[in-house]
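With one protein chain withheld, the remaining protein chains of the complex are depicted in position.
Chain naming follows the written order as A, B and C, and within any one chain the residues start at number 1.
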Amino acid sequence: MVRVLKLELRGITKRFGTLLANDHIDVVVEPGQIHCLLGENGAGKSTLMNVLYGLYEPSEGDILIDDKPVSFRGPGDAMAAGIGMVHQHFMLVPVFTVAENVALGAEPTKAAGFLNLDETRRRIKEISDQYGFDVDPDALVEDLPVGVQQRVEIIKALVRNAKVLILDEPTAVLTPQETDELLDIMRQLKSGGTSIVFISHKLREVKEVSDTITVIRRGKVVGSAEPSAPTTDLASMMVGRAVNLTLDKAPAKPQEKTFEVRDLTVIAPNGQHVVDGLSFDIARGEILAIAGVQGNGQTELTEAILGLQERVSGSVQLDGKELLGRSVKEVLQAGVGFVPEDRKVDGLVGTFSVAENLVLDLYDKPPFAKGISMSPAKVLENAKARIGEFDVRTPSAAAAAGTLSGGNQQKVVMARELSRPLRLFIASQPTRGVDVGSIEFLHRRIVSERDQGTPVMIISTELDEVMELADRIAVLYKGRLVGVVPAGTSRDTLGLMMAGIPPEEHAHTSQAGPATATTTASTPDAEGDDYV
Amino acid sequence: MTSLRSHLKRGSVAGLATVGATALVLAGCGAPPEAGTNSTAGATDYTGCIVSDSGGFDDQSFNQSSYEGLKKAEADLGIKVNQVESKTNNDFEPNLRAMVTAGCDLTLTIGFLLGDSTKEQAAANPDSHFAIVDYQYDPAIANVKPIIYDTAQAAFLAGYLAAGTTKTGTVATFGGVKIPTVTIFMDGYADGVKYYNEQKGKDVKLLGWNKDAQDGSFTGDFEKQDVGKQLTQNFLDQGADIVMPVAGPVGKGAGAALKEAKAAGKDVKLIWVDSDGYLTAPDYKDIMLSSVMKTMGDAVEAVVKDDKEGNFSNTPYVGTLANEGVKLAPFHDLDSQVPAELKSELEQIEKDIVDGKLKVESKASPKA
Amino acid sequence: MSENHPKHAAGEHGRPDHKDPHHPSPAEEETAAVVSVDTAGGAMEPSAVPATAQSGQLPGGPDTLLRRIFTGSGMVSVLAVLLALIIGGLLIASTDKQVATTATYFFARPTDFLSAVWTAATRSYIALFQGSVFNPRGNSVAAQFAPFMETLTIATPLITAGLGVALAFRAGLFNIGAQGQIIVAGILAAWVGFALNLPLGLHLLLVLVAGIIGGALWGGLVGVLKARTGAHEVILTIMFNYIALYFLRYLLNTPAFQRPGESNPISPILDATAVYPQIFGSQYRLHLGFILAIGATVLVWWLLNRSTLGFEFRAVGANPKAAQTAGINVSRSTILVMAIAGGLAGMSGVAQVAGTEKVLTDGVAATYGFDAITVALLGRSTPWGTFAAGLLFGAFRAGAVQMQIQTGTPIDIVLVVQSLIVLFIAAPPLVRAVFGLNPRRKKPARAAKSRQAATTGGAA
Partner (left out) sequence: MSTTVSSPRPGTPQPAGTDNGTATMSAKPVGWKTPVLLTAFGLIALVFFGLLAPNQTASFGISTSEDFFQLPALAVNAFAGGLVLSILLLGLAGYAVYLKTKGRPAPGWLTITFIVLFVAAFLIWVVGGARTPTISLAGLIAGSVTLAVPLVFGSLSGVLCERVGVVNIAIEGQLLGGAFTAAIVASMTQNPFIGLLAAAVAGAVVSMVLALFSIKYLVNQIIVGVVLNVLVSGVTGFLFSTVMQANKAQFNSPPGLDIIEIPVLSSIPVIGPILFRQSLVGYLMYIAVLVVWVGLFKTRWGLRVRAVGEHPQAADTMGINVNATRFWNVTLGGAVAGIGGSFFTLVAIDSFTKEISGGRGFIALAALIFGRWNPIGAFFAALLFGFADNLQSIVTIIGTPVPSQFMAMLPYLVTVLAVAGLVGRSRGPAASGIPYVKG
């Protein structure tokens, strides 16, 4: 067997300006181990790994390989030292083929620098066969499913003979089934002699696959644990307090159905039916959660309702009025509140002040504007009220929204959308990238909006969030509705539905799921599905 | 980034240092002059000033010729010269004003674009004298002397010459921008060709200008010389063998194209304008058939001389064949290629024009 | 719950390794404010500088020239101007005859060379100053201040066209087309001015309106094409400049745009009722257009900061996707902002034909359309910044005339100095480095270490 590496981080400190992202972190990765770094989003795990991978220079501290200190000028050095990394957001060039992506940076060439990708193709085949990956070296990466893209990333590392593989939140974009496959691959790699640094905040996976666990909180190592440690202990270590965050939610009292979607179809520019004949409706005082793995038409569904999609057919009616074919402004005026999935891109203008962002879709309505003249005083007044009401942590109402933390940004978006009388509330990934404290707050606001009698539609890829908030759950797969099931449906059933299998085909698993389904400490977090 | 930065610094600093040091070592070893050698030229109080239009004094056209005329006056008459170039139309007025305040005795302005500003300054400073090239006022202004040219007369000769010399039966002309001082050349040239055809019963074709339609080929500016070259190439492709560019520096493009054609074995010729191209564009000596000259420098010098001697008048100076203000330049090296018969015909035509027997008219001609 | 949410929770939530181009991404946005403050102080941490903290990023945000001057980076602006002037001075000196002469015996008597360099550069700049601000040699107070009036006059079209460019910048559009917009405005305004006979007041008003409409049409057309087809406005505006110029040349060759009895491509002089009155009488060229330029600056300020339209423009400029999601019609904004920008540039066209030139020629736009871009950049796309930058560049242009007369330095030097100023102001770290203001940072230790790393890495 190939010799394996011992990797040690000693006193790693990383500052960004005055911000301390990593504070004297010590971690030892023993050869041939799966070492888990457990921590909330924002705890500093990824920064640490970027330091280890040579992307950031540490402000202080040393990296040791086999007890010898090394320092990496860039990822090239790290790779040469036998460290490979699969980033949370894949580092693949979408318009390149698999082979090109794998070759990049260490390209086999013929004379005069001409590429010789045959060698790369052969290696990809080899590794694919060894680990049972099904990867076509000549496929364009942008055409591949996420799971396959992730395997391409793993191949990239293996082609470079990585002895230590860093996996940064690898399961965030996977279905439960794909996650299980990945865990299998990890075990395989380990038995082949590769050490793995597994970064996650999902306790179930961590416990299932890790050999050692190091818990990081706010940039510091707060302790280490055995995988056998109780889930609740791990969770409170990670979050820094006892976690018992089940949402207090009164049962829904659905009234009349005021929002109806019929045969909604959205055709993407490339001709694909990204939303395909959807029909559902939502009653006042009810939360419908749309579950599904990311990229199954959720974005297009919400954009179609809002009027942002061009090629749409079918019907979307709110209070008996057709929404399709109207401008975004008209849809918003009809009483639709909308929280987009990517607040930085769609929800906020980062360089605008918090106050301006709080009126981003109200700026031309009284009292903020008379004619085309705006009243800064009224905008400010509104901002102060909303900031107080939603507990937005900002230096001032004039601070640029882009400087706030993710949770506070999300509060700004939510505050804006909930500040006007709504006839329908749509929130897409309402708590993505948001800290635990804010999640609780935002969830309570969503439920209270429901309790005021507004139909609410939640789109989330996080099963925990779906299960916690929903009164009914609709699962999307490849633009189609797999089924609409009641709130209490088990995690396994939902998982299978997210893979496209309708509930009637796996009825036997619907009840009495495995122990994992019991939610003792449900603290859904940023990109993840579940802690447990 | 680190390596990039250090590389940059090292590279640029080292490079600069090398260049600088070399230059100093090479150039810095001379001996200093003795102090106190301050030469003062033959002194006179008379100051002649010139304001160019936006073409600048290097336009190889009227700004340049006028400027050279004034410089000649400086050398010959010992006057002081002040000059200022205009970059844009906005500079005309401040430039002119500055000249007047600087105490110029005579201020020369170039081109119709300066017409209004000159008029204004002339009115504001009735004691100062002005002269304006290629523009005239109706009615005349007491302290402004227009210097204008009936260029069509000389261009007529050039047209006749071209028609009489062409081997292919096709001649061509093009302009820089369609303005009267340009089209007057083209009109005369066209008429010359036409006259030749009438006299000889031939059918020499003219490309690039249609006098009746008052439209033709223009490069669009006085800058893109390669466009002038390509245009000339196109003329050659269309069968022309003699080309007269009326486009300032862009004329060199025509010269370049013809020179190439000549090198490729074609018998082609160039007719220059404004100055004697044989002298001012010597690169094209061997294809320079003749030039349509505006002897602006002489006129300018004469006007300055008159004024200096107290003989200023506001009657327009009109350059014609008669007063040699415009003329056809000698054939120089190509003299042998112009048949004696044609030469005498040209002399006769010149005489007829001078005598008024032959009228050369252009829409752009100076008003009588 | 609040104690669990410290103000600066270690900010790595979201996408730590994802570098969003428009957002400060290192360790998340939360840190951006802190970081930018930190970098402004001079401690450049290349890996932690958010793009928006860099001065070149457009649209400019709220930091105006004025504010920059009164904050730490004000010094940088001053130094940037100084540095540009020094380089320009060196360029002047390098071609100076006296400098060349003294350089030949540099080693024998270096002081001659140095004083020649000094003289060549300062002589030009003194002339520049005398031609733009105050001429002590003037024989009356009025004459002494005449250069300043000239500066204001030349600044007028620079300001309005610069505002047009700046406004478009703020909406995320690069309006390189002020030149064409000035031309089309000039055509319409001049035609109304010389072809119609109308009473005083009404005539001028109509000239102004015609010019603004002309510019707005030409700019708006680009907006329409951009909004409908997605064509890039940089290319479109450049092409539209040429098209406008050739169209103008065509018109100037038609009798309708020529003086009766003449065939020169120059229009009749505008009627006396159609020209801007001169503010301080006929001794200065300064005309009503300058007051209107001040008005335009106020208007643009109001538009951007106090109107719903400006809110839309800025939102579209800063984040078009968010703007669209918030119900703002991005296409409409694009068209509208280009039309208004064109209208502002159109005011420059009017200032030309009704203010200084009083006729229409094919040089009506001079180089104002292109200068306006640098003016807007220097003004950081804020209305008052643009105003100030317009004055500065107006002073350069006005002074350049005097400089040329007195010293023979070609006006092109102004282009050099202007563009250098914009470059330097956009890159404060460079200026600080040149003047030795960057705190020295130790690097050698790292280099040694990384070499070792490479070898170790190779062995492992």
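The rule we apply is simple: contacts are C-beta pairs under 8 Å (C-beta built on N, C-alpha and C of every residue); 3 or more make two chains touch, one makes a residue touch a chain.
Since we're looking at a predicted model, the values are computed, not measured.
Visitor: Looking at the whole complex, which visible chains does the left-out chain touch?
Guide: Across the whole assembly, the hidden chain touches A, B, C.
Visitor: Per the definition of touch given earlier, which of A:I34, A:L48, A:I124 or A:L144 contacts the omitted chain?
Guide: Counting the whole complex, the residue in contact with the absent chain is A:L144.
Visitor: Which of A:V98, A:I127 or A:V274 touches the chain that is not shown?
Guide: In the full complex, the listed residue that touches the missing chain is A:V274.
Visitor: Decide which residue listed in C:F240, C:Y276 or C:Y368 touches the omitted chain of the complex.
Guide: Touching the chain that is not displayed is residue C:F240.
Visitor: Based on the whole complex, identify which of B:D221, B:D286, B:D306 or B:D352 touches the chain you can't see.
Guide: B:D221
Visitor: Counting contacts across the full complex, list the positions on subunit C that touch the omitted chain.
Guide: Those residues of subunit C that touch the unshown chain are 17-21, 25-26, 46-51, 54-58, 91, 95, 174, 176, 225, 228-232, 234-236, 238-240, 242-243, 246-247, 249-250, 253, 370, 373-374, 377, 410, 412-416, 418-420, 422-423, 426-427, 429-430.
Visitor: Suppose we count only contacts with the excluded chain; which residues of subunit A make the list?
Guide: 16, 50, 53, 55-56, 74-77, 79, 85, 87, 89-97, 100-101, 103-107, 109, 112-115, 141-146, 148-149, 156, 173, 268-272, 274, 293-297, 299-300, 310-311, 345, 478-479
Visitor: Could you please point out the subunit B residues that touch the chain left off the display?
Guide: 1, 3-5, 8, 56, 58, 172, 178, 205, 207-208, 210, 213, 215-218, 220-221, 223-227, 229-231, 233-238, 249, 252-253, 256, 260, 263-264, 283
Heads up, the rule we're going with is that only the chains that are shown with their structure count from here on.
Visitor: Tell me which has more C-beta contacts between its two chains, A-C or B-C.
Guide: Top pair by contacting C-beta pairs is A-C.
Visitor: In whole angstrom, what separates the CA-based centres of subunit B and subunit C?
Guide: 36
Visitor: Report the residues of subunit C in contact with subunit B in the complex, numbered from low to high.
Guide: 46, 101-109, 112, 150, 154, 246, 249, 253, 261, 263-266, 269, 285, 352, 356-359, 361-364, 366-367, 397-398, 400-402, 404-405, 410-411, 443, 446-447
Visitor: Within their complex, state which residues of subunit A touch subunit C.
Guide: Contacts found on subunit A: 5, 16-21, 40-47, 50, 55-57, 65-66, 68, 70-73, 77-78, 80-82, 87-89, 168, 218-219, 240-241, 306, 308, 327-329, 331-333, 338, 340, 344-352, 356, 360-361, 363-364, 369, 372-374, 376, 391, 393, 395, 399-400, 402-407, 409, 433-438, 440-441, 526.
Visitor: So in the complex, which bits of subunit C are touching subunit A?
Guide: Its residues touching subunit A are 1-2, 4-5, 7-18, 20, 22-24, 26-35, 38-39, 45, 47-48, 52, 59, 61, 305-309, 311-312, 314-315, 318-319, 321-329, 446, 449-450, 452-454, 456-458, 460.
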